[in-house]
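Here it is, the structure in full.
Of the protein chains in this complex, all but one are displayed in their positions.
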């Protein structure tokens, strides 16, 4: 059998327990790099954000960016972890053309952050505690572009190297092995990476844009037969670059390993590459004796000593963490567990908070963000945040409804136009003459016409069948091209017919 | 000597280059010599006596100290200094006391506008886009840079025979080595091809060549001089320092290059002491001088041992208190050094891969980047460099780290403790700088361990980060030997103070400085006709 065959997930879960582990690399958003004073910026001309150090020129020396240490402390506090009283850097020696000194300056035996944990909530509210073994600082590598071989490394004829990214500060967050997730392992993988992304964004140490590689996940997966507590051989799937991909990659790797083991095969300890297009992993490089990194203490840098006052100051200044914030908002908004979870799962809690902040009621904010705006985003296949509808727009829509300038139906049209970039709701109502017909004279005229046209309906109403009123409202709405307030129309009908 | 110096005397170019750096500075200040005259006198002498390390050694009996001579820039800086002095006023007043006095620079210190090769094929032709911190200081003080001096490749060696380009000769005996790795700087200073020079010292590379050439060499406290822009061999051991003919000149040059630099994380934040003032001391009364009772002297030349003992007696006669101290771990220092140094070097030299700079070598028929890197490093590094890279790779590799690198770092702690215990009893330690005087060219090139043993007395100071100063003791069989003084960390001024007094005492006893006794060199025109091998000139 091929090592890429897969077993049905349910079947795999009957036979095996998955063990997960994650190494998440987070690019920090400091202004300059970790050991050099080159700008830490994305998207500039190649080899312009470099100093002599970032090219590994002879004689250059590193100096630690203080802000990077501050950020690491912030992360340590956010992950309920210990911040080392003293830590140091070490060299990890390996040759690769994107690594200008052919060693990475990392931390080995003395990481700055260790022994933390993070409570991760799945979509149905189940909470898993993930133990954080360590988080350490290191420098990022440059960027390789492969020529020929359709841009992939395999079959390329040459590669180009841009060292702008070399030396960008990274913090690598390493979990302890995660046991007991069972069939929820793929969901947990996604929830964990999402939680890390949200935390590093909330404490403002990273731009946390996964599509730009600010947050990169290596997922370790191994299986043990049901009832066993001996870990199997693990694989490391590299650089899975969206939260959804993490879920799929973990599930795929579980299914692949299960098929392999069930057929009497063995899992090779290796790195695997995730392919988003086929949702499969392929074999990378097996672990070999070339992985002798010859770590030793970085002699060009001195130890970092973090006194407890420093940690306490950072703790005191720490921005509200996502979990705490969610608990607070749920209480403030008065949503049910289910309502709130739906909001969080839809990823619009931030938008709702901003909308409430701008003056809308929580219920109204929820109605729009979970309703029409979510529908628009879905239809246009974009994230809600990328739709172009702002909290202030929602507040304006609510104001227009309250003033009876528009009704709900028109409000939905207006939001569609906002998403098209036509302006604010007020501008759109004005420009497209969408205001509700509130002139009772015009409405009465339309109602009278409807009464005259539908004598049978009138008979029914007069006979006490009040639900038949709807049959008169319809023509009125049609005559006013929907711009009438249905409630007012109903009142006028009853008035003219002398009922109710 | 300074006492009897006549600043107004009429001097020939030949006499001018034999002045100390501070005497040259005095004449510049007095207007009796211009900087252009001074630089030109050195350039002429270089043209006459130096030759080129790259030329065939068999037929070139020059000193071969300089890999690159910086004629145009040196003369331009000299002319600028002369113009400022001539104009007078505030700018002239603000000139550094050494402005206009030329200096030579070891070729592992990066310089804009001149090639920097570290005497390696790997970097042949490489031009640095930035200046080392010490070069910035030299430029700010307006010392014209005469050129870049030869060395063992990447400073790995004790004889300068491991330069990829060619040997440098000892001005005292052209068939002997000038020591290493900074043989070019020491030979240039000894042969009056520069009044002083910059070197770097990882295990003795400033001090051993000083001992072999009858000159002064100082390894400052680790961190006293910035390493920014100094091509690293072993980062925790490397230190930049001065080579000169007198202790005071060395002090003056360290004053220029030393002090804090924010770009070197290991740079000491301390204010620099006044080294030149410290070097004015002539009094050894009551100075406690420690001699190490229990360090092995196996392999020490009998003449060097006898001369050392005589010098110790002379110091006692001058009022110094000689105290025997115990440094039981110094014998293990050499072993620790030959693990730590190659380990750090194997990592520091990994960057030379032919990707970003330097000379790329493509295997026949092309190859992958891995093959190109391996071919580049095969061709670009000499045998000694490869030996140390492989040794360091071994010492750091999985399964050996604790036994080798880890144990060596512990020995380092013990060596520091030995120094600490000794300095509770004495002000300075005194040892011979090297076990022997300069050896013959080729004598040790086939035996790495013999070569490594040359560093036995100098290495402990590097491991512990303490300063070490080599001053000329005298001569043994017509060749100079050196005395090494060692002081506690951050006590560089104490070394200049005691060193200057020892220098004055021994000069008086001999009636002349050692460096003034060096034999005359052979001029270029006559060199070509001189015998090509064997025999002293």
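Just so it is clear, A and B label the chains in written order, and each chain counts residues from 1 on its own.
One rule holds in what follows: a residue touches a chain if its C-beta (ideal position, glycine included) is under 8 Å from a C-beta of that chain, and two chains touch if they have at least 3 such contacts.
Heads up, the rule we're going with is that contacts and distances are computed from a predicted model.
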Next on the checklist: I want to check something: the complex is missing a chain, and I'd like its UniProt protein name from "ABC transporter substrate-binding protein", "Aspartyl/glutamyl-tRNA(Asn/Gln) amidotransferase subunit C", "Alkaline shock response membrane anchor protein AmaP" or "ABC-2 type transport system permease protein".
Outcome noted: "Aspartyl/glutamyl-tRNA(Asn/Gln) amidotransferase subunit C"
Item to check | Contacts of the hidden chain among displayed chains | outcome: A, B
Next on the checklist: Using the touch definition from the top, which of A:16, A:114, A:128 or A:163 touches the missing chain?
Outcome noted: A:163
Checklist outcome for this item: Sole touch to the unshown chain from B:465, B:482 or B:499: residue B:465
Checklist entry - Per the definition of touch given earlier, which of B:217, B:258, B:354 or B:435 contacts the omitted chain? => result B:354
Checklist entry - In the complete assembly, which of A:238, A:326 or A:341 touches the absent chain? => result A:238
Checklist outcome for this item: Per the whole complex, from A:42, A:95 or A:108 the residue touching the absent chain is A:95
Item to check | Touch criterion as defined above, residue of B:32, B:326 or B:407 at the omitted chain | outcome: B:407
Checklist entry - Mind pulling the chain A residues that touch the left-out chain? => result 30-32, 37-40, 45-52, 55, 63-69, 86, 88, 95-97, 102, 144-146, 153-154, 156-163, 238, 271, 284-285, 289-290, 292, 294, 297, 299, 301-305
Checklist entry - Which parts of chain B are in contact with the chain that was left out? => result 126-127, 129, 221-223, 236-237, 262, 265-266, 268-269, 329, 332, 334-336, 338-339, 346, 350, 353-360, 362-363, 366-375, 377-378, 381, 386-387, 389-391, 393-394, 397, 403-404, 406-414, 416, 448-449, 452, 462-466, 489
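Rule of thumb we're sticking to: only the chains that are shown with their structure count from here on.
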Checklist entry - So how far apart, in whole Å, are chain A and chain B when each is placed at the average of its C-alpha atoms? => result 58
Checklist entry - Once bound in the complex, which stretches of chain A touch chain B? => result 52, 55-64, 91, 93, 95, 97, 100-103, 159, 161, 292, 294-296, 299-302
Item to check | Residues on chain B engaged by chain A in the complex (per definition of touch) | outcome: 109-110, 116, 118, 123, 126, 128-130, 132, 227-232, 234-236, 262-266, 343-344, 346-347, 350-351, 353, 355-357, 369-370, 373, 393, 396-398, 401, 405
